[in-house]
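One protein chain is absent from this view; the other protein chains keep their places.
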Amino acid sequence: MSAEAPFTIAAALLQAGGILAAAPLLKTVIKKMKARLQNRRGPPLLQGYYDLAKLLRKESVRSETASWVYAAGPRVYFAAVVAASTLVPVVVAAAPLEQTGGVLLLVGTLALGRFALATAALDTGSPFGGMGASRDMTIAALAEPALMLGLFASALAAGTMNLGVLVRGLVQQGPSWHPSDLLAFAGLFIIVIAETGRIPVDNPATHLELTMIHEAMVLEYAGPDLALVEWASAVKELVYLSLLVNLFMPIGIAMKLEPVALLVGLAAWAGKVSLLAVAVTLVESTNAKLRLFRVPELMAVSLGLAFLALAIRFL
Amino acid sequence: MATLAAIGLPAAILVRLFAAATALALARRPRACRGAALVGSMLASLLTVTTAVEVVASGHSVEGALFRHAASGTVFDYAVTPLSAWFLMVLEVIALPVALYSVAYFSHSLAASRTAVVGVAFNVLLASVEVVFVSSDVIAFLSAWEVMTLATTALVATEHQERASRRAAYLYLVMSHVGTGCLVTGFLVLAGHAGSLSFPVLLSGRVVSGPLRDGLFVLFFVGFGVKAGIIPVHVWLPEAHPAAPSSVSALMSAVLITAGIYGLYRVCAFGLGIPDQNWALAFMFAGMLSGILGVLYALTQTDLKRLLAYSTIENSGIIVLGLGAAMMAMSLERPALATAAVAASLTHVLNHAVFKGLLFLAAGSVVMATGTRQIELFGGLLKRMPWTGLFFLIGALAISGLPLLNGFPSEWLTFQALLLGFTATPGLVRLNFPLAGALLALTSALAAACFVRAFGIGFLALPRSSSASRAHESPLLMLVPQAFLAMLCVALGLLPGVTLSALDTVVVSLPGLQTTTSMADGALGMASGVGRFDYVVPGGFGLAVLGALLFVAAVTARRATAPRQVPTWACGGEVTARTEYTATAFSKPLLMIFKAVYRPRREVDALAEVSPYFPQEVRYRAEVEPTFERYIYAPLVRAVIRGAGAMRVLQAGSLHTYLAYVLVLAVVLLVWLGGTR
Amino acid sequence: MTANVLTLCAAGMLVTAYLMVGQKALLTTIRLYGLQSLLLGLVAATIAIAESRPELLITAALTVTLKGILIPWFLMRTVDRIGIHREIEPFLNVPASLLICLGLTVVGYRVSTGFEQGARGVGHHLIGVALSLLLIGLFLMVTRKKAITQILALLTVENAVFLVAVGVTSGMPLIVELGISFDVILAVLVLGVLVQRIVGRFESMDVSRLSQLKG
Partner (left out) sequence: MNLLIWTLTIPLLTAGVGGLGGPPALKERTMVGGLALTFGLCLAIAGQFLGGHVPAAFDDVLRVDGLSALVLVLCGFVGLLSGCYGVGYLRRNERRGLVTPRMRREFYGLIPAYVFAMLLVAVSNNLGVLWIAVELTTLASVFLISFHNRDTSLEAAWKFLMLGSLGLGFALLGTVLLFAAGQGHLGEGMSALNWTRLVQAAPQMHPFTLRLGVVFALIGYGTKAGLAPMHTWKPDAYREAPSPAVVLMAVGMLNGAMYCILRIHLISKAAMGPEFSGGLILTLGLLSVLIAVPFILIQWNLKRLLAYSSIEHVGIMAVGVGLGAEAGVFGALLHMTYHSLAKPVALFSAGTLAQLHSSSNFKEIGGGTLGRTPVSSALLVLSAVIITGSPPFGLFFSEMTILRAGFAGLHPTATSVFLAGLVALFCGMAFQIGRLVTGPQPVDQKAPDPERFDFALGTAIVAAVLAVVSAFYLPAPLMALIRAATQVVWGTA
């Protein structure tokens, strides 16, 4: 990356910025749709931005018992997630930083963020932080194999593990309509639900500490720190959804850097993501949260789906 | 340089022996004794490194004879092949900082009376490991192997007043010796067929074939597996590593297991001819098992050093898994693929050595400062030992395989090897690869959980005991080595290309492999080695993360006012060490989920006087069942003891019985002779 | 003629051995041993005369004086001094012992058939007797509890060896034989001393009690 370095950087900034900007909207949209399904009006579409602005303006409060790790946690988490967002093709069938790595790097980076946040959660000495960290790491660990296998399934099908190359390949060869795609998609969808802390694995809206997972982990945070965490989580969710849609329905994604193609791509992306958002909403509002010790079964299901996807494609 | 390299190794051995002798002579003066032993060791390490670097750089072996045993007519030939040189480099990269660390560490936490013994054993151990890596003669190899065992035993038994360390030392001794027995048989049978004792002939891969070859493979697999800490012959490891002085534990965990790995490479993978597919499968399953069980057991440990020891088993498993993939590729004659897998495995040998050494050194500082190994009694150490804490954190991030640190590249490479193996392997066997991939993913994720727990519970929040609250930072001499290793973690993480291109000569020197040049993408990047299947540039991506961090700083750090410090909210109560989340609690969910493996047992007895609802006190005991110890080893030992006891009747003290033996023997022989001529 | 005498003597020795197995009174056992030795001497003498080999006569004389007279006398003295005259119940009762001894004799004879007929046509008879004698003596050592009986059994073994010596080889070189006889005396003396020490300490000759050292 020498000649096109400035271009790459620009693209990376653009995509990161775009996703940062769009992420709060996604969260709010899902909230609103949920509210509507429960015959509530729900928050205004810009609520997410209001919250962030407010939190960022508030003074930051920290625990006396905490060390620098506590402050570093949200920042590293945020940085990792945002950086990860540049590894995924969104509007264009290429990831800005695809030259620096593929699926494994993406997963690794998200794991880095999680590590940072979980560690920081243990720093306040509050039992809830510990509980949240423990559960979050547990679920993540259980999700990891299924996630990997799901991604491997599509990666092996395309003969590459680089998301940019992969998506381009998919677009060129056109939709394969292979059943394994469906299985892999289902498997990954479950994982995404788990990773983004949604019902039935976790309840983002709960205020009962004992049932919290992600929320318990960040219970102590306030002000800008909290803002970073919330924002990063939103970004993470958006990244996952974009990954999902572009891996399995790369329809309309821009193959060339032309205004029209870009606009089409943008529209297609927005449409597909909101479609997936609807799915997430439906799952959230039609299911109850699982007991922690039922979650492994769910993970096992998705693992099975992913493995099956591999098997039926290659045997 | 070249000349120095030529004599580097024998010189190093001499220096070590001299250092040992001096240490023994100065036994009465601990200070001087320590100095002699450790400085000598560092000097020797430098000498060895020159040779190793020279060999790895040039790709030409350095050969010679170390010593001639006139009586039995054995000549200790040695040959520093690129492979040996690689393991030597790994060894010395750890041995140097460990020696430096020990200078201060021994003075604080080693009884003066033990200094001489430990100093001698330390040098003898390193010398023997060096000889193991380079010897090209069976007898030389076996003697070095045996001396290595003895020296380690001596070091493990340093605190021989404690029953635990006596037990650990003996367990280690016995298991290693059984392993050595397998090796002796294997090597001498080979020698019998080859009519020679020199490795180049023995390990040419053309000596034996057919079932005998498989039998020998099994012998060698067991023999080397014991030292490599492969499950199920691992039971000595979690006992022995914690028992030794921490700096020595670092050495053992980082380097001693690589002696076993080296053996697996030299003999099982590349010494017996083209590997059989079943061998590869055996390796892969052993690797998976060790990886997953190792990390699972690590997760539930509350003894920091035991935890690290179990994680050593895990990483050794990952190394073997990579090697297994390579053997599978070799059995299918896919050199490119085999190269990728070997590169993955060898890289992990180096990386694991670095971060495990770092972690053990940091753990040593902590144990020295708190006087305990119980994570539950640490807490809040980051504020009291900021540097040690930082280094431990770096090690923890690295061992969890997170990007930007050196755990990531090797796990990345291993994943490549597995996925490519899947594409390359025909038939149902291929499903074994995604399985391995999934297990590897699970393993590394669990490792992350394990080290979040270790660092978070151990170093953060409030001190959980008075000893922890009185802890203080270690002396500079103990911090410098950790700093060195920590920097190495970062450097190797950001410059994986360097490792790969250094590996080139090593890999090329192995039969059936090809160059890694297609894998190293400059200093910064790596590619999967097969087409553009995958590639990664951690450094470049690191810039992105850095940029994001700057953005965060920009967003949050506008305000001048410092953040307000308030007590943590604990449901209205006061946050004390007792309200903190414990390590046991942290791993509880996983304990429940993996019941099948842990078979946990808990006893809760509540003393209630008034009514069961108002217990006076509640006692809670929980333990994880040591499956292998309980169901394989304990019965074995009992059987042996019982059998031996039963034999006592043969010598029951009655002269008449003894005479009867002779009578019976005479009659039997006479009948055997028969009559008619 | 010679052959018959030899066979007769050999058979006689075997008989004495059987009698020793059946016998419990110590003094009788010693006398039986003496008789056995005398027969041995007779064998030697016969061969010496038949083949006119004077040095064998010396052997014969030695045997008679030493084993026929001196040693029995010494042992009887020991017994008298200790004053214990009966063998206590051996490990095996007499009939069983006799059966086993028959088996041992068969083994001995079977082995002896491996020899070619010696110069005097009785070679392998003598060998057969000798080997049986050897095994029976060893068997006596195994079953008897009294120190003295064990010594006697040992000496029976010695006799068997001598029988082979004179019967098959027509005698070892003289010096060697002298040395050996000298050693035998020495051994018997040592045994006697040891027995007296044992008795002095344990107030008994029952060596089956000597079983503190185990494992």
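Brief remarks on what is shown
As written, the chain order gives the labels A, B and C, with residue 1 at the start of each chain.
One rule holds in what follows: a residue touches a chain if its C-beta (ideal position, glycine included) is under 8 Å from a C-beta of that chain, and two chains touch if they have at least 3 such contacts.
This one's a predicted model, so the numbers in the text were calculated from it and none came from an experiment.
Across the entire complex, contacts from the unshown chain go to B, C.
Across the entire complex, the residue among B:T185, B:S198, B:S469 or B:S518 in touch with the chain not shown is B:T185. If you put the hidden chain back, the residue from B:A25, B:A608, B:A639 or B:L669 that touches it is B:L669. Check B:Q161, B:T561 or B:S611 against the missing chain and you find that the one touching it is B:Q161. Mapped onto chain B, contacts with the missing chain fall at residues 69-72, 74, 139, 142-144, 146-147, 150, 157, 160-161, 163, 166, 169-170, 173-174, 177-178, 180-181, 184-185, 188-189, 191-192, 195, 197, 640-641, 643-645, 647-648, 650-651, 655, 657-659, 661-662, 664-666, 669-670, 673, 677. Although one chain is not shown, part of chain C still touches it, namely residues 111, 114-116, 134, 138, 141, 147, 150, 154, 157-158, 160-161, 164-165, 168-170, 172-173, 175-176, 179-180, 183, 186-187, 190-191, 194, 197-198, 201-202, 207, 210-213, 215.
The criterion applied here is as follows: only the chains that are shown with their structure count from here on.
Of all chains, the one whose CA centroid is most distant from that of chain A is C.
Per-chain CA centroids place chain B at a distance of 69 Å from chain C. Note on chain placement: the centre of chain A and the centre of chain B lie 36 Å apart, centres being C-alpha means.
Put simply, the C-alpha centre of chain A and that of chain C have 101 angstrom between them.
Contact residues on chain C toward chain B in their complex (touch as defined above): 91, 104, 107-108, 110-116, 131, 135, 138-139, 141-143, 145, 207-208, 210-215.
By the touch rule above, chain B contacts chain A in their complex via residues 380, 382-383, 393, 397, 400-404, 408, 412, 415, 419, 422-423, 428, 430-431, 434-435, 437-439, 441-442, 444-446, 448-449, 452-453, 455-457, 460-462, 528, 531-538, 540-541, 544-549, 551-553, 555-556, 559, 561, 563-570, 575, 579-582, 585-590, 592-593.
On the side of chain B, the complex with chain C involves touching residues 648, 651-656, 659-660, 662-663, 666-667, 670-671, 673-677.
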